[in-house]
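Here's the structure, in structure tokens; my notes come after.
A single protein chain has been omitted; all remaining protein chains appear in their positions.
For reference, chains read A and B in written order, and residue numbers begin at 1 within each chain.
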Amino acid sequence: MIDTFLFLLVDGLTNGLVYALLALSLVLVFTVTRVVNIAQGEYVMLGALTLADLLQGRMPGTLYLLIGGLALCAVLDVGRWRRDWRQALLYTAGLAATGAAAVALTLAALALHLPVIGMMAVALVLVAPLGVLIYRFTVHPIPNATTIVFVIISVGVSMSVQGLGLLIWGASPYPVEPIAAGGVMMGPVFIPYQSFAILITAVLAMGGLYLFSEFTLLGKALQASAMNRLGAQFCGIPVNTTGALAFLLAAAFSAVSGMLLAPLITANYEMGFMVGLKGFVGGAMGGLIDYPLSLVGVMIVGGLESTSAYVASAYRDVLVFSLLIPILLWRNTRGRVEAR
Amino acid sequence: MTKLLEVDNLTVGYGEAVAIDGISFSVARGEFVTFIGPNGAGKTTLLNSLMGVLEQTSGRVTFGGEDLKRLKPEARVARGIVIVPERRELFPGLSVEDHLRLGAFLRRRQGRASMAAALERIYALLPKLKERRRQLAGTLSGGEQQMVAVGRALMAEPQLLMLDEPSTGLAPRITEEIFEAIDRLKAAGMTGILVEQNAHLALSVADRGFVLEVGNVVASGDAHSLRQDPRVLAAYLGAGDRYREAAADH
Partner (left out) sequence: MSNRAMLALAVSAVLLIVPWLLPSFYVGIFAYAGIYALVAIGLVLLLQAGQISLGQGAFMGLGAYGSALVARAYGIDTLVTLILSVSATALVAALIGFITLRLRGHYLPLATLAYGIALVSVFTAWHDVTGGASGLDKIPPLRLFGFELTDDRLYTQLIWIITLLAVLGLARLRTSRTGRAIATLEAHDGLAQAFGVETTALRVKVFVFSAVLAALGGALYVHLLRFVSPSPFSLLTSFKLLIMAVVGGPMSAAGGVVGALTLESAQWGLQGILARWGLSGNLEVIVFGVILVVMLLKWPHGLWPAVEKLLPQPTLRSRAGEGLPRTALTANRDELLLRLQGIGIRFGGLQALEGIDMELKRGEFVGLIGPNGAGKTTLFSIISGLQRQTAGRVTLFGEPLPAGHVIVRRGMARTFQHVQLMPELSVIENVALGAYSRTKAGFVRGLFALDGEENRRALASARAALERVGLAAEADLAAGSLPLGKQRIVEIARALVADPQILLLDEPAAGLRFSEKLTLVKILRQLQAEHVTILLVEHDMELVMGCVERLVVLDRGRIIAQGSPKDVQADPAVIAAYLGGGRDKAA
């Protein structure tokens, strides 16, 4: 009996920690930009599959997305050329340089046969900027849109990115090596080393975000943009940059969680969506604005998942998602929802 | 005196409404001008437009010779145009000192010593802020919040300080304190635009004044003579003759 309980506890915790990074991303994006990012889970997929490619010695398909996105940026900002052609030239050159650097970095990494951790870092560098690009294409043009519009837009992004994932990587799953194979027996339960890696990463990420927000001026500026966009503008804080920064960090967190998760589950083009939605259920406990509560939420989701997987596995998803509604109702009565 | 801000035939409308109807004025360096008038006169619209929050429909605004057209608020702050907004626009979850530091966001590269010195200057001007430096802005009283807004604006080292109805919702004592601070700033050479509903208060600190009534300047002059001008009172508590006459024709 104790064995089962411990097993469920550990399993639940591990699940919960993966969703934790995702919930963190969701809260970060929502507080700074008021976007309910249904597409957040896709960075999980992108992180995992980019890593898979790198570990297999291939140029990751993500580069297509990155280069394509940078090119689209250049095309969209063509208006700049008319206003100030020197600035526009610099801008386009910058974009091109970024693309070239990404390619160079990848080639170098592949040539050097970096270990898993090294490849993870490279994958991070390739995936995180995609968050900035998506911000640029979808939020930047309409910063004052209503929440519903942002929700629908993120649905569109989710569909497109998932579709692109299928196009680039196909439907079959990819093997991803863990940072360190094997695990350890703690009493009756076997814990893979990868789970420790997830735990450490989650703690570092949360700690890092906390330190950044509370102890650096830029972090405070990020918080300020979240609390009062106009007030932040009046301080000279570039609110479009802080928005892009939020998207960048969120993409980074999600990508890392995907890379860590991939050895434990099937890594294919679909993996991100469900993970993202479960992160939502957890994040909803904090109303998408409260970090500690959303962590509590993901732990509950994780626990519920393990328990129901054990008890009534077919109904696992039903239970987890049905849980979202009472959580939302509870949050709704607690505080006034900001509906913009 | 050099003209710092020049406004030429500015019209601002939003949606269908015309809030400001072709106003022209200039502010010289070291001057404090005020716009007074009843609510709905367009005073806040004027400042929001100068700050880049509202787009001008037509006209030209130059600051230090540069056309401000289409510059975003952040860019105007970078050029030294800073506002203390009517609704203060504070960050409820951040502390008083956080606000001041963020006010100096654009100068953050100048180093710790520079930031510390700037903070001390503000605390000297507004001692209440020093007492409450760690308190969260959301828990402060109205007057204290106003002080934070002023302090935050000053940290940006403005060339032109714009104050939007600083006395709104404040008890007379606090209003006194704030206007004393404004006095000291002025004495130190600050250039400013003060928008106020409280005409007497505004005219007691400004050099020159403009009386706004529904988007138009109906009177202007140096503050001292305006204080006696009957047109000021009429702007606030107008006789309504125009409407009564119109009804008589009907």
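Going forward, a residue touches a chain if its C-beta (ideal position, glycine included) is under 8 Å from a C-beta of that chain, and two chains touch if they have at least 3 such contacts.
Keep in mind the model is a prediction, meaning the values are calculated, not measured.
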Would you mind spotting which of A:94, A:118 or A:156 touches the chain that isn't drawn? A:156
Touching the absent chain in the whole complex: find that residue among A:117, A:167 or A:211. A:167
Can you say which of B:19, B:33, B:100 or B:163 touches the chain missing from this structure? B:19
Missing-chain contacts on chain A, rising order, are 30, 34, 36, 38, 137-138, 141-142, 145, 147-149, 151-153, 155-164, 166-167, 170-171, 277, 280-281, 284, 287-288, 314-315, 317-318, 321-322, 324-325, 328-329, 331-332, 337-340
Contact set of chain B toward the excluded chain (per top definition): 15-19, 38-40, 141-142, 165, 167-169, 172, 176, 179, 196-202, 204, 214, 232-233, 235-244, 246-247, 250
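Convention: only the chains that are shown with their structure count from here on.
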Averaging over Cα atoms per chain, report the distance between chain A and chain B in Å. 42
Residue numbers of chain B touching chain A in their complex, please. 51, 53, 72-74, 77-78, 82-83, 85, 88-94, 98, 101-103, 105-106, 108, 152-153, 156
Going by the contact rule set out above, which residues of chain A touch chain B in the complex? 217, 220-221, 223-224, 227-228, 230-239
